[in-house]
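Only one protein chain is missing from this complex, and each of the others stays in its spot.
Presenting chain A:
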Amino acid sequence: MNLQFTEEQEMMRKMVQEFAQTEIAPFVEHMEQGEFPRPILNKMAELGLMGITVPEEYGGAGMDFISYIIAIHEISKVSATVGVILSVHTSVGTNPILYFGTEEQKKKYVPKLASGEYLGAFCLTEPGAGSDAKSLKTKAVRQGDYYILNGSKIFITNGGEADTYIVFARTDPNEKGSRGISAFIVEKGTPGFIIGKDEKKMGLHGSRTVQIMFEDAKVPAENLLGEEGQGFKIAMANLDSGRIGIAAQSLGIAEAALEHATAYAKERIQFGKPIAEQQGVAFKLADMATAVEAAKLLVYHAAFLRAQGLRCGKEAAMAKLFASRTAMENAIEAVQIFGGNGYTKDYPVERLFRDAKICEIYEGTSEIQRLVISKYLYQ
C-alpha cells in the first residue's frame, strides 16, 4: 500500500490547480451568465487536458486514469461546469471510440478529440428511458450504405457544442431488450440531426444540456461503432469510468464547499469570537472534512483499480454514491455556515449548492448506484 501520488500525478495536480485558479476562476462569472467556456477548453487543449488518458499514438497525453481523475477533481473545485464538460468529453465521448472503434474510426476521430479540436458527447437517455436505458426507442434502419435514425434524445451534455456524438439506437425492432441496441458515431451537421431546446437548469450554468432529434438522419454505415447489437454493452462498458469521473467532480464540489466555509468561519466574528471556534460550526466543519476525506479515498481507490485494469464496478458505484451525497450535504452546510450571505450570489456557496444536486442524478442516480452495489453484495 502506498497512498501517495506519483511524481507525474503530483505534477498533474499542481498544473491543473494552477490552471484552474488563473484561467478558470476568472471565467466562472461568464459561465454563470450562460456562456459556454470555449476559451477555457481551447486552453485546456493546449495543455493536453482534452486527451489525458488517450495513448500518444492517437494524439493523447498517454497518462494514467488516476491523473485524469486528478484533473476532474481539481477543475471541479473551481468549476463543476468545466469538470463535467471534460468528464463527458473523455469518459463517454472519446473512450467508446478508443475501445470499440475500428482502426479507421480511431484514426479519424480520436486524435481530433484528444487534441481538443473536436468536443465529444454521448446520447443514451430518452424521455422514456432514463435509469431503464434498455427501453430506448430511437430507431436505426439500415438502407444501403447508411443507417437512417429516427427518435429523440434528452439531457445531452455538450450537445450543440460537440462535434461527435455517440448515439444509441435500436437496430433490431423485434428484440425488445438490450440486444437490439447498436451504437453510432454521429457527426454534427449530419442531415436530419437536429439540436433541440436548451434545458434551463438549476446549476452547471455554462454547460449545455440539450434535446436532440433525429429525423431521417443519414449516418454512414461505417460509423456503426462495434457490431450491431453491441450497443448496450458499449454503453455499459464505460459506465464505471464515467461514474468515477462524476465522483471526482462531486469530490471537487464537496471540497470547495469545505474550503470556502472554513475560510469564512475563521473570519466571521459573532459573540466576540470567530464562529470557527464555536462548536456548533466547528463540529460541522469537522464532519464535512471527514466526509471529504472518506470520499477522496473512495474515489481514488476506484480510480486505482480502474487504472490497473481490475474490476471496479462496485467501488465505482460506491465512490459515486458517497461522493455525490457528500457534495450535496457539504454544500447545504456551507450555505448554512455563511448564513444570509451564503444565500446570495456574492459568495460561491450558493452555486456549489445548485451544482451539487446533479451529481446525485446523472451517470446513474444514487438509487441506481445502490441497486448496482446491492447486486455485488449478493454475489
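Here, contacts are C-beta pairs under 8 Å (C-beta built on N, C-alpha and C of every residue); 3 or more make two chains touch, one makes a residue touch a chain; residues count from 1.
Everything that follows uses one rule, which is that contacts and distances are computed from a predicted model.
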Which of "DNA polymerase IV", "Sn-glycerol-3-phosphate ABC transporter ATP-binding protein UgpC", "Hydrogenase maturation factor" or "Acyl-CoA dehydrogenase" matches, in UniProt, the chain that is not displayed: "Acyl-CoA dehydrogenase"
Contact partner of the left-out chain, one of A:Val28, A:Ile156, A:Ala265 or A:Ala327: A:Ala265
Contact with the hidden chain (one of A:Val167, A:Val186, A:Leu204 or A:Leu285): A:Leu285
Chain A residues that touch the omitted chain in the full complex: 1-6, 9, 66, 262, 265-266, 274, 276-277, 279, 282-283, 285-287, 289-291, 293-295, 297-298, 300-301, 304-305, 315, 318, 321-322, 367, 369-374, 377-378
